[in-house]
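A single protein chain has been removed from this complex, and every other one stays in its place.
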Amino acid sequence: MSQKGLVIKEKIVSESPRDHLIRKERFPHIWCPGCGLGTVLKCYVEAIAASSIPEDKHVVISGIGCTGRIAGYVRLDSYHVTHGRPIAFAEGMKIVRPDLEVTVISGDGDLVTIGGNHFIHAIRRNVDINVFLVNNFIYGMTGNQMGSTTPLGAKSSTSPYGCPEPPFNLPLLAAALGAPFVARWTTLHTRQLAEAMKKAFQVKGFALIEIISPCPVGFGSYNELREGKDYIKLFLENCIVDHSADLNKAAISLRPGEPIILGNFIQREMPSYHDFELEVFKKAGWLK
Amino acid sequence: MSLKIIREPINKYIQKIPLGLIHVIPERCKECGYCIDLCPKDVLTVSEERNIKGYRWPKIADGKASECIACRMCEWICPEFAIFVVEADRREYE
Partner (left out) sequence: MSSELRLLKPGTYFMMGNIACAEAALIAGCEFYAGYPITPSNEIAEHMSRRMPQLGRHFIQMEDEIGSIVAVLGASAAGVKAMTATSGPGFSLMMETIGLSAMLELPCVIIDVQRAGPSTGIPTFVGQGDVMQARWGSHGDYELVVYAPSAVQEFFDLTIEAFNTSEWLRIPVVVLSDEVVGHMYGRLVVPEYDKIKIVNRKRYNGPKDQYLPYSCEALVPPFVAAGDGYRIHMTGLTHDERGYPSLEIEDSHKLIDRLVMKVRKNSKHLWKYETLYADDADVVVVTFGITARSTEEAVKRARAEGLKVGMIKLLTLWPFPEDPVKIASQYARRLLVAEINMGQLIHPVREVAECPVAGINYPVGYAPPPEYILDGIRAAV
């Protein structure tokens, strides 16, 4: 049907094409304007829509904090557990149900600060889960306290003189522990992020994606990044995509002239926990 | 600051440029501005109206009615699932 001569206007609607994968009755969500978490959710939903794994087989597990709320917005089997523990919960679930595609989406404070022990051991075991770690450099939900990912010198409500500690270099940590898939993207790199998520679903073993996400209301208000557009500028000017980067240099300082290195850094095949367990079943006489 | 196209493709004049029809869910918008700032064709601006929470949602700026090329940057970046693009055949409109 020809629409010639018609002035195109934006169309006001009430549903989006991906609404079947979100709990739309809970929208708008609780995250602040400019927060990157909605974009992470969007990328995850797109990755699921594009993946060949049935939606009913996807499970999301979150911990506590702003990112922890993601489990409550995605229309999949979703579990919102205690602070720092989603990886341990995911391990228990994946071990008894290897057919499920178990994904942990949680924050930096949750997964590598209070939950750091589970993080390193899950990678060491190479349990076949995906961990999408959203790093906003701060504890947002509790009022913008510093954490183990806050860059040295960055201000927060508990580091008024600047964060006195150096942060984790997460890709280096995960690579050193032997993770078969390690990537880092920002919420500005939406398509690359969704592609990495799709790859993570395919990976046999532990897949880590560190997602750098804006927090203009929290971290930003202490560090001259008060608007979403300040973060866009930061990402556009400082991000370098280098899939074969030297991860020793991948720490994030947020200082001028020191880039945020992005990419799908590690992609390798190795036996997962499931393979190790099958060996045990054989030795125990259960499997031939 | 926007993602401007700086490279001109050699087949620019024979290529069919897609047309995007922009759809908005005003009640979900929180006026973060990502869709407006990141549109490579500067198609969007803020509406005059406000939603129930007081935010102004995106609308097509004056004179930009057929500028959308359906790159979906706004759709992907929107943290609120509040905007999406449906691709149409440009020939039917021009």
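Read from first to last, the chains carry the letters A and B; within each, the first residue is number 1.
To be clear about the criterion, contacts are C-beta pairs under 8 Å (C-beta built on N, C-alpha and C of every residue); 3 or more make two chains touch, one makes a residue touch a chain.
Please read all numbers here as calculations on a predicted model, not as lab measurements.
Asker: For the chain that does not appear here, which of the shown chains does it touch in the whole complex?
Answerer: Output: missing chain touches A.
Asker: Which of these, A:Gly92, A:Gly143, A:Pro166 or A:Pro271, touches the one chain of the complex that we don't see?
Answerer: Only one listed residue reaches the unshown chain, and that is A:Gly92.
Asker: Using the touch definition from the top, which of A:His118, A:Lys155, A:His189 or A:Lys229 touches the missing chain?
Answerer: A:His118
Asker: Check the options A:Lys24, A:His80 or A:Lys198 and report the residue that touches the missing chain.
Answerer: A:His80
Asker: Touching the absent chain: which residues on chain A qualify?
Answerer: 23, 26, 56-57, 59, 61, 71-72, 75-82, 85, 88-97, 99-100, 117-118, 121, 277, 280-281, 283-287
Following the convention adopted for this analysis, only the chains that are shown with their structure count from here on.
Asker: Please work out the Cα centroid separation of chain A and chain B, and write it as a whole number of Å.
Answerer: 26
Asker: What residues of chain A sit close enough to touch chain B in their complex?
Answerer: Per the touch definition, chain A meets chain B at residues 1-4, 6-19, 22, 24, 27-29, 31-39, 41-43, 46, 187-188, 190-191, 194, 227-229, 232-233, 236.
Asker: Using the touch definition from the top, list the residues of chain B that touch chain A in their complex.
Answerer: 1, 3, 19, 21-28, 30-34, 37-38, 53, 55, 58-60, 65-66, 68, 73, 76-82, 84, 88, 92-94
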